[in-house]
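Here the structure comes first, spelled out in structure tokens, and everything after it is commentary.
A protein chain is absent from this complex, but the other protein chains hold their places.
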Amino acid sequence: MNLARRATAELAGTGLLVTAVVGSGIAAGRLSPQDTGLQLLENAVATALALGALIVSFGPISGAHLNPVVSAADWWLGRRAGTGLSGRDLIAYVAAQTIGAIGGAVVANLMFGLSATTWSESRRSGPNLWLAEILATTGLVLLVVALTRTGRLGQAPVAVAAYIGAAYWYTSSTSFANPAVTIGRMFTHTFAGIAPGSVPLFIAAQLVGGALALGAAAWWYPAPAHQEVARR
Amino acid sequence: MNLARRATAELAGTGLLVTAVVGSGIAAGRLSPQDTGLQLLENAVATALALGALIVSFGPISGAHLNPVVSAADWWLGRRAGTGLSGRDLIAYVAAQTIGAIGGAVVANLMFGLSATTWSESRRSGPNLWLAEILATTGLVLLVVALTRTGRLGQAPVAVAAYIGAAYWYTSSTSFANPAVTIGRMFTHTFAGIAPGSVPLFIAAQLVGGALALGAAAWWYPAPAHQEVARR
Amino acid sequence: MNLARRATAELAGTGLLVTAVVGSGIAAGRLSPQDTGLQLLENAVATALALGALIVSFGPISGAHLNPVVSAADWWLGRRAGTGLSGRDLIAYVAAQTIGAIGGAVVANLMFGLSATTWSESRRSGPNLWLAEILATTGLVLLVVALTRTGRLGQAPVAVAAYIGAAYWYTSSTSFANPAVTIGRMFTHTFAGIAPGSVPLFIAAQLVGGALALGAAAWWYPAPAHQEVARR
Partner (left out) sequence: MNLARRATAELAGTGLLVTAVVGSGIAAGRLSPQDTGLQLLENAVATALALGALIVSFGPISGAHLNPVVSAADWWLGRRAGTGLSGRDLIAYVAAQTIGAIGGAVVANLMFGLSATTWSESRRSGPNLWLAEILATTGLVLLVVALTRTGRLGQAPVAVAAYIGAAYWYTSSTSFANPAVTIGRMFTHTFAGIAPGSVPLFIAAQLVGGALALGAAAWWYPAPAHQEVARR
């Protein structure tokens, strides 16, 4: 499929993912003001279900990566066999995901009657949170590789949704695990926001996690000699 | 299958969907009076699960559209190939869905010991809510088209249920996304109700969303030249 | 498979279902004393997930009816083609389900440190609750017939679990929809209990619901002339 169709799918899909993350966070904050845990439960359920539906909606077009680390892993793993994204595809995907993510935050803000953008002031920083982002991203990318290399991409919507729904809770960082989404979440001073100053090290941790996942994948899911790697 | 069977399936299915939406809303309001967010969580979980089960129950009969916008999209997308609903089918479907939706609200009211009908007084109005309804309906119809045009209708129960469960939370309107259900929800002065005066612009927004989805579908899922479009 | 294996599967499966219903009700009542809605949410989630897992565990043995109304429908629908339960099977299934249900309540009581049996004092009575039980049972049996007559029994665990999880919320009776389980739930003076005096009319309503479902099934899912009806 041509790159314009695929890149716009990544833009729309990542945008709607951020709309779901931010929008459900705003709703949760307003409707359940007395219990932060209940807010996170509402936010996590909505995010997981939305992510699953988005992978169903956009998977056949672009693979529904919706995440620069996933796209980079796809490029890396397929670079020898000529499967996966090309370098040019990768640049287009990451740009589309990032632009979409920012747009998705704007849509959520407007939909809930807020200014189009406000900088988040939620500081999310510290070695334990970076450890959490490393772990969350490693697990996510390893899951995607496992699905791809064993021909089970049809299970991706449920499996990836389940993973993120769980990781919201078991990581101390609530599992951003996605550089584009992290950037989008700077643009909302609400429940799901992240202060711009906390973003660079979150993204760095996510990249480390992605690299660790590629190492793990080389051990557990080495590239097949004879079999082409399916595009996610 | 003959139209009488199909239209009655749409009537019963849409009716039970509204019974689930309104009934779980009443239960939530009574049992969790202290936290509106918890009420919405209960309402969203019940609605999503009921919707999935209803698509399983009625899908093989009528396609389980349960939604005039979905039926209209089915008619529009299949009008050239002669697949999808005919114009006469569409009228019957929409009438059945609307009558069913009203009946479903009545059943819910009676089941919880209320008068058969009371007008809702919940005003739901404003540009941000209309934006939300546009977005919610666009995403829903695009999801249905994606499932149809890629031969994955067997995934519809889970995917559509997940979509609606998420959209309850991430849209500011709690995602009605369905003109028949919107009409049915006028007839209950409870958690899930909508004041009659707010209905016309909600439905208008839903129609706009449906039209946008058809545009998006033409870009991402163009009609196959050689392959018949499966009836949902 | 021989009847002893099948009947013991129905006994164990229905018993574990009641253990799940009653046990999660006790846990919910103790751990979330301040919000009845939250208790019902916990109870509904646990029941739905347990039911799905039990259908996976026992489905290949006995069909995992776990419900006399479902067994009776299976007998009725298959009586002409000689598929489905025989009359003798039906009696054994219903007896096993009922004994299992009582045992399941005993296990739950003991597991939570209560007396083996105590009579419930929860009166559940009134025309609106009976309407709810009729509706809940009609929908359940129609769903099972839809799955059976369209060759989708592999979806039964998820679909039936989703149905019950939703019906807990959208019916005013919290959807017992099962005579054996109703009898079992007399034997626990806890969240999920039902006073013995309320049981006969609950069961009567469930039987009416089952009969209505058979009528609906005759309209929407008539028996195939040429095709054998698969045993659930």
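Every chain is named by a letter (A, B and C) in the order it is written, and numbering of its residues begins at 1.
Criterion: a residue touches a chain if its C-beta (ideal position, glycine included) is under 8 Å from a C-beta of that chain, and two chains touch if they have at least 3 such contacts.
Everything quoted here is computed from the prediction, not taken from an experiment.
S.K.: Can you list the shown chains that the absent chain is in touch with?
M.R.: Missing chain, whole complex, touching shown chains: A, C.
S.K.: Which of these, A:Leu41, A:Leu85, A:Leu114 or A:Val181, touches the one chain of the complex that we don't see?
M.R.: A:Leu41
S.K.: Which residue among C:Leu3, C:Ala53 or C:Ala195 touches the omitted chain?
M.R.: Result: among the candidates, C:Ala53 touches the missing chain.
S.K.: Of the residues C:Ala27, C:Val70 or C:Val141, which one touches the chain left out of the display?
M.R.: Looking across C:Ala27, C:Val70 or C:Val141, the contact with the absent chain belongs to C:Ala27.
S.K.: Touching the left-out chain: which of A:Leu3, A:Ala95, A:Ala166 or A:Ala204?
M.R.: Looking across A:Leu3, A:Ala95, A:Ala166 or A:Ala204, the contact with the absent chain belongs to A:Ala166.
S.K.: Pick out the residues on subunit A that sit against the missing chain.
M.R.: The missing chain touches subunit A at positions 34-38, 40-41, 44-45, 48, 126, 128, 131-132, 135, 139, 142-143, 146-147, 150, 152, 155, 158-159, 162-163, 165-172, 216, 219-221.
S.K.: Which residue numbers on subunit C touch the omitted chain?
M.R.: 5, 8-9, 12, 16, 19-24, 26-28, 30-32, 34-35, 38-39, 41-43, 45-50, 52-53, 56-58, 60-61, 107-108, 110-113, 157-158, 161
Going forward, only the chains that are shown with their structure count from here on.
S.K.: Cα superposition of subunit A onto subunit B: how big is the rotation, rounded to the nearest 5°?
M.R.: 90
S.K.: Using mean CA coordinates as chain centres, what's the gap between subunit A and subunit C in Å?
M.R.: Result: the chain centres lie 40 Å from each other.
S.K.: Tell me, which residues of subunit A touch at least two other chains?
M.R.: none
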